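One structure follows; several queries about it will come next.
With one protein chain held back, the other chains of the complex are shown just where they sit.
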Amino acid sequence: MLSFENDYSRAAHPAVLDAVVRANEHLYSGYGSDELTAQAKAKIRETCGAPDADVWFLVGGTQANQVVIDTITPAYAGVVAVASGHPNVHEAGAIEYAGHKVLTLPHHNGKMDAGELDEYCKTFYADANHEHMVFPGSVYVSQSTEYGTIYSKAELEAIAEVAHRYDMPLFVDGARLGYALTATGGDMTLEDVARIADVFYIGGTKVGALFGEAVVFTKHNTPKHFLTRIKQHGALLAKGFVLGAQFDALFTDNLYFRIARNANEAADRIREALKAKGYQLTFDAPTNQIFVTLDQPTIERLERDIKLGFMEKADDAHTVMRICTSWSTTPEEVDQLIALL
Amino acid sequence: MLSFENDYSRAAHPAVLDAVVRANEHLYSGYGSDELTAQAKAKIRETCGAPDADVWFLVGGTQANQVVIDTITPAYAGVVAVASGHPNVHEAGAIEYAGHKVLTLPHHNGKMDAGELDEYCKTFYADANHEHMVFPGSVYVSQSTEYGTIYSKAELEAIAEVAHRYDMPLFVDGARLGYALTATGGDMTLEDVARIADVFYIGGTKVGALFGEAVVFTKHNTPKHFLTRIKQHGALLAKGFVLGAQFDALFTDNLYFRIARNANEAADRIREALKAKGYQLTFDAPTNQIFVTLDQPTIERLERDIKLGFMEKADDAHTVMRICTSWSTTPEEVDQLIALL
Amino acid sequence: MLSFENDYSRAAHPAVLDAVVRANEHLYSGYGSDELTAQAKAKIRETCGAPDADVWFLVGGTQANQVVIDTITPAYAGVVAVASGHPNVHEAGAIEYAGHKVLTLPHHNGKMDAGELDEYCKTFYADANHEHMVFPGSVYVSQSTEYGTIYSKAELEAIAEVAHRYDMPLFVDGARLGYALTATGGDMTLEDVARIADVFYIGGTKVGALFGEAVVFTKHNTPKHFLTRIKQHGALLAKGFVLGAQFDALFTDNLYFRIARNANEAADRIREALKAKGYQLTFDAPTNQIFVTLDQPTIERLERDIKLGFMEKADDAHTVMRICTSWSTTPEEVDQLIALL
Partner (left out) sequence: MLSFENDYSRAAHPAVLDAVVRANEHLYSGYGSDELTAQAKAKIRETCGAPDADVWFLVGGTQANQVVIDTITPAYAGVVAVASGHPNVHEAGAIEYAGHKVLTLPHHNGKMDAGELDEYCKTFYADANHEHMVFPGSVYVSQSTEYGTIYSKAELEAIAEVAHRYDMPLFVDGARLGYALTATGGDMTLEDVARIADVFYIGGTKVGALFGEAVVFTKHNTPKHFLTRIKQHGALLAKGFVLGAQFDALFTDNLYFRIARNANEAADRIREALKAKGYQLTFDAPTNQIFVTLDQPTIERLERDIKLGFMEKADDAHTVMRICTSWSTTPEEVDQLIALL
């Protein structure tokens, strides 16, 4: 059975696993206070071109979203996101559990429009009753988005400009940041992200790690006593060095970007084939998530041999399904998939 | 200066105030454990035709919404409401502060459509990823709605039927229940509400009381240790008998409905006049809130003599304003208003 | 039946009630934005000798404690209180519901010792693991305390000094502040409280009002968007002017202090009588709460004619009971009580 179900089905890149195995030869102090973690943070800061950045390692994406949004959003405020944003839809209410409302804007192929963000805030502050409402207190976007699309540098800068105008930090969810930054047609580097965003994370779980997300506060702007806040959320890993070892490997010799690029290349080939065979791509997106609108018979035929991901019902007869490549997808798997289309 | 700004500008109906003054002649035990409160509860139960109802008195509407929604909605779930619902828009995130997401449906002149509620739930449970999402756990509607419209008995029954099918209690916010039940063209009684809803409240703040909302759990279905939950929310009034005295007065000789009817009669007259003079009513609504879409010059002209309420911007040139009558509006005030239109 | 059960059994002082009745002659804007409320705030600021103070009106004591502690305590921190403190014992976990731990010190007749507070903080910051613990983030004391005792000016200043040294605001719960400031032997004025505390409240519920607590942030140090935070807690009263009217009356012609003094005078007489008759006073306290340790037969005898309050079991044979006077206690009631002892 071929699987293009998601990008977190395989444990870890061999070099990452190897780093964990090698870490087993030493003893490390706990909670990320070790030298391996320090080294990984230094490499990330350097790759970000951000000597003033604070780097923290967390275990997973929803956890990172919850901890970051909760700590950067004032108590009287919510986080602004597009309606299709992961925290609004697929995190079981983790943000609301932490006491904050998710304030939603319409999405455009998964993306936020800077003008609409501006309009939202303008309307909010113009409302005579706004003190009875939830203030927009931070902005959440994902790069790449839930629909596999990416922001251009200009688009993200425009959002940041609006966010800062209304005194909101901009948070970029980078669960799939590697795939976004190595997509064909993308114009953004990690340095750009670190320059534009106030805080973002570099997803490891979906790009080669066993687990782990590197949260980067880009301007020494870590919320006060952040370690305590992490612990309070039940999110502090005792053996922090296991995270350090993995990110140290991912940020050695450009591994993170090399393996991310692999997923995009595989996806590009699949997209070509889909188009050639007349399939309907749901979104025009350049990263490792390909959404196709399929009728039921086609789904049944494909699922005999291929594990696909479910996205949503399109209408009574059609469903949006996801073909997801990853850092570990092989050319042979792509060949097999294309042959089955 | 004439004021039609809202329905909570005057302290209380004289009979209600008088009941409080008379209560001052006695000592009462605390926290609603007194006999005056017991008597008021008995009268409400009787008027509801619901001998199995549990009645609780809270101080205000947002408080009632927060306490009720928090206690009837499971921890893994949110409350379903229309997007224009008060807890979604004008309660400063009180529901999210209590840890629950507000799951929104589109509104139709402020009202929820039972079919759309059904569709929402069906889609939710059909989603392969729904365990990663916020379960619909309770249903919130308001009667009358934020736009002054009312549900017919059939409409509310249909919503209750869907809610119960998906194992959700139906909560009716009755901040303006008096106005809803005495509106021209309405077909529902308090008994109907008590029969159809699992929990609702009878708004006192906007219908003759200094403050106070009577929360009714209609079928001995009060959440466990509800008094403790109220206290935990900071919502337990020490001198509960002040609430008891007021509701005892409101439910003596049908006072609550008589004074509510007064507001609707005033509103009916104003609506007639508005239509006659060619004003554009924003919604077709029969209760004490009249929304009119006005251009800026008209607003400025009217606000020279009349305090109106702001609802929302309609477009660059127009604003939706509210003319709100209340239990205390006099025929003379209506005459003056009409003369100024 | 004579009642010395508590100090919130009678609705309100006639002058306060009268102010509410008079307020009924006018229409006021909502949520405390009216001129009556403004006037009451000005009078309080003046009596406090604190022109820079911000005054807010809330409905009840637990609510005030929850809203204030939640808004002044950082998210990574708890509030330090003595173990007998009201929020730690008798508020149904309202502080923890708001996400904060109550960090407890031993009490000394209900009071906190400044030296112990210092020791607690010193030990906390000296602990190598303190980032895994709850930071002391604010300090809560009550004046008078749950046991009727009061802090001297020097004692409260010492606590404030320690609190500020560790970057914690000092919050004084004044549910019974009137009784504390007019107690025989007390050396503190309202001005002193306003000078020493960062935030405190002047209790109305137990000193002549129907309900209401005046929260005073003494140095323009109101937490950001406090009105929104109040609303978020479900604690914003629609008819704020009902609070304004009451406090305006209480702070006219020194009424608040005059009626508070009445309770202490009654209590002083009762204490005299108790001592003369050989009763055992549980605490040496000068305010309106008198705690006596009684054996079961005495309790049964007294409760035939007098409603008393239950405090706690002392041992198998004895119970600590409370005799509570109030602003409304009459000399005749005191005579009757003494005759029954």
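Letters A, B and C mark the chains in the order given here, with residues in each chain numbered from 1 onward.
Operating definition for what follows: contacts are C-beta pairs under 8 Å (C-beta built on N, C-alpha and C of every residue); 3 or more make two chains touch, one makes a residue touch a chain.
The structure displayed is predicted, hence computed values, not measured ones.
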item	value
From C:L2, C:M133, C:I299 or C:L341, residue that would touch the chain that is not displayed	C:M133
Per the touch definition above, residue among A:T47, A:T104 or A:Q232 touching the missing chain	A:Q232
Absent-chain contact - pick from A:A92, A:L308 or A:L337	A:A92
Residues of chain A (touch criterion as defined above) contacting the omitted chain	3, 5-6, 8-12, 14, 17, 20-21, 23-24, 26-30, 59-67, 91-94, 97, 205-206, 210-211, 228-229, 231-239, 241-242, 245, 307
Hidden partner chain, residues of chain C it touches	76, 78, 89-93, 95-97, 99-102, 123, 126-129, 131-134, 310, 312-313
In chain B, positions touching the absent partner	31, 70-71, 74-76, 99, 131-133, 135, 224-225, 227-229, 231-232, 236
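The criterion applied here is as follows: only the chains that are shown with their structure count from here on.
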item	value
Homomeric contact chain A-chain B: same or different residue positions, threshold half	same
Centroid spacing, where centroids are CA-atom means, of chain A and chain C in whole angstrom	49
Multi-chain contact sites of chain B, meaning residues that touch two or more partners	91-93, 97
